[in-house]
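This is the structure I want to talk about, given as structure tokens.
We show some of the complex, not the whole, and keep each chain where it was.
Residue numbering begins at 1 within each chain, and the chains themselves are lettered A, B and C in the order written.
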Amino acid sequence: MWLQTSCELKFVIDVPTPFILMLRPRSGEQQWIASEEYLLYPSVPAFEFTDDYGNLCQRLIAPKGDFTVYTSSRIMTADDVDQAPGGTFVDIQNLPDSVLKYLLPSRYCESDRLGDMASKITADQQLGYDQVAEIERWLNTTIGYKPASSFSSLSAIEVKQQNSGVCRDLAHLGIALCRGLSIPARMVVGYLYNLEPMELHAWFEAYVAGRWYTFDASRQVKKGGYIAIGYGRDAADVAVYNQFGPSVTPVHQKVSVQLI
Amino acid sequence: MWLQTSCELKFVIDVPTPFILMLRPRSGEQQWIASEEYLLYPSVPAFEFTDDYGNLCQRLIAPKGDFTVYTSSRIMTADDVDQAPGGTFVDIQNLPDSVLKYLLPSRYCESDRLGDMASKITADQQLGYDQVAEIERWLNTTIGYKPASSFSSLSAIEVKQQNSGVCRDLAHLGIALCRGLSIPARMVVGYLYNLEPMELHAWFEAYVAGRWYTFDASRQVKKGGYIAIGYGRDAADVAVYNQFGPSVTPVHQKVSVQLI
Amino acid sequence: MWLQTSCELKFVIDVPTPFILMLRPRSGEQQWIASEEYLLYPSVPAFEFTDDYGNLCQRLIAPKGDFTVYTSSRIMTADDVDQAPGGTFVDIQNLPDSVLKYLLPSRYCESDRLGDMASKITADQQLGYDQVAEIERWLNTTIGYKPASSFSSLSAIEVKQQNSGVCRDLAHLGIALCRGLSIPARMVVGYLYNLEPMELHAWFEAYVAGRWYTFDASRQVKKGGYIAIGYGRDAADVAVYNQFGPSVTPVHQKVSVQLI
């Protein structure tokens, strides 16, 4: 399907503030960026680099006063999410080098302490895809999605204690449980068609049966319409903006995804 | 200045043909891509990767029949080209690791055989920027730009023998002469405002005084308006398209650069 | 000074177990590896790759039975640790791209929650090197080194709660505090001459005044003799071995560092 996305972030800046933005989706296996717009008001110099996860990041200094970032894209993505019931666990020795880092614990995914829990949840499952599908099902039914249940990022253990979370929280717990089973898992931030209320979304991918598969514990029925903006080990890596110095929050944030 | 660029390539394909395209300018130190469009007719799956030089490349298979690639961008770039008369030669031991590869000979730049010639041309110059500026001046006055004097890529030695060339040829000889003096040099392919006749352009950059500087032996008066699409060691690395299998040439190629 | 190092790890393996080892120091700015030995008993195929931090990692499957890894090296390293009192804070916009990742929170360094504490500790200091030196001093005097006070890795916040730690723990808190001040900081695992009792050591580096400087909160008097084996965001990235499947611990671990 073809989607038209946009994201507008508006800040009021007190002192010139360094930002690192991650708002440029990349063309890849799952999506093709046919057109894209990236506007800064006021216009300031911005420098782009690629991080360790392949994301395009933009560095700039936001000037004092109103500062707005507006991006929009026209993107083709899949109508349905690929699934692979029975897909095999990939033995560690057969994982590509570049995937190994997604086995390690990270800021919000304390997989080093969740191995037993992951084994219990997936006790009856075949190793691989079915384990991850069971984790996704378990998150969806047992933890459950609760809008705005947290404002700052919670770690997997905190989400488990709180027993509910937003999409980002569920993804953190899902990722940590996968890694606890030696299944590489990573976080994705992006757009999702038909999300309500519309905002940026977070989900996760697990590496089974030789490739990355999409999982989303905050959606009972899995349809397509996913557009990835950034990949990383967890939310610490895929902030759509990181800002340094005195804290700044958007006074206005508007996300839109339209079918075209 | 703000420029609106576009490039349209149209092919007639006999058998499905793998292409690697390099037509997506990146935001960087010298330019900011405010908007961008990248269309394929008919629409086919395309996968993007980043090459060793930081270029965004797109892989696809062009189907039988008419196949068109259309890209356009709105880009901010500098009004003037930075210059640094007297800029110092950077000792090899102080070059960043990532720059070292631009010292080596490459397909079209046989710098291993042009060291003596480079020394002669720059005999009276201070080491560094002034040597490169002298090479640029020498190319412009002695070799000289001659439109359409070659259809396929010529190497630096062939350009010297022929004693004239298109922009790409002059860049090859310029790069080879710089490297012959142990000055890192690389090729750039891109757009240039006010080029006549309008088409894709090629120039070179040399690393002196701690950064890359732009040189263009095919222009007597150096103004701004340069937009880089790709960087590499020479034309072999920065083809806007590489195509495999039976040879295919564009039946139509149209480039446009407008001030906005 | 020239040092002879060795590290022997002996495991008893019940089922064939995938390992990722990180036991090969690299020649770099601070050290030169003149000779090196890396032995596996029994000998098994091992494959090396470079991770995102530039570390050389070895992948292998340890067979059932006794399994020993023995590495030794002859290395030149500095007699003294470089210091730079008054060294300036590097503004975010001037940091190299490759350093930015060391600003983010990571598994054991919850810098997103320690900014206020870091500001208090360093309230009277000039921005930059002096802040980090004060953090090091504060860790050394207030938290304090306590051998074997933890067996598994503790996060910065846990170390603060426990109010003591081993070298690794102090490094985690030090790193988190630096990042809380927008100073890039990373963990180093390696050898230290004259460490008592002799074992592998952990310390941290902070990026100030245009380069990485060494800090070690577990040593009151800073001398040289440091040899880095691995760099990373925290202990999750620089385990000298990661092992997958049923847990395995070394039955024997012996580290030696001799002056030669």
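Brief remarks follow.
We adopt the following convention: contacts are C-beta pairs under 8 Å (C-beta built on N, C-alpha and C of every residue); 3 or more make two chains touch, one makes a residue touch a chain.
In this text, all values refer to a predicted model and were calculated from it rather than measured experimentally.
Each chain in view is the same protein; 3 are placed here, and the whole complex, as held in this structure file, contains 4 copies.
We adopt the following convention: only the chains that are shown with their structure count from here on.
One finds 36 Å separating the Cα centroids of chain A and chain B. Chain B and chain C have centres, each the mean of its CA atoms, that are 43 Å apart. Averaging Cα coordinates per chain places chain A and chain C 29 Å apart.
Shown for chain A are the residues that touch two or more other chains, of which there are none. Against chain C, the residues of chain A that register as touching in their complex are 18, 20, 49, 51-52, 57, 59-61, 91-93, 97, 100-101, 103-107, 109-110, 112, 152-153, 182, 236-237, 242, 244-245. Residue ranges of chain B in contact with chain A, taken from their complex: 26-29, 32-39, 43, 45-48, 50, 54, 58, 76.
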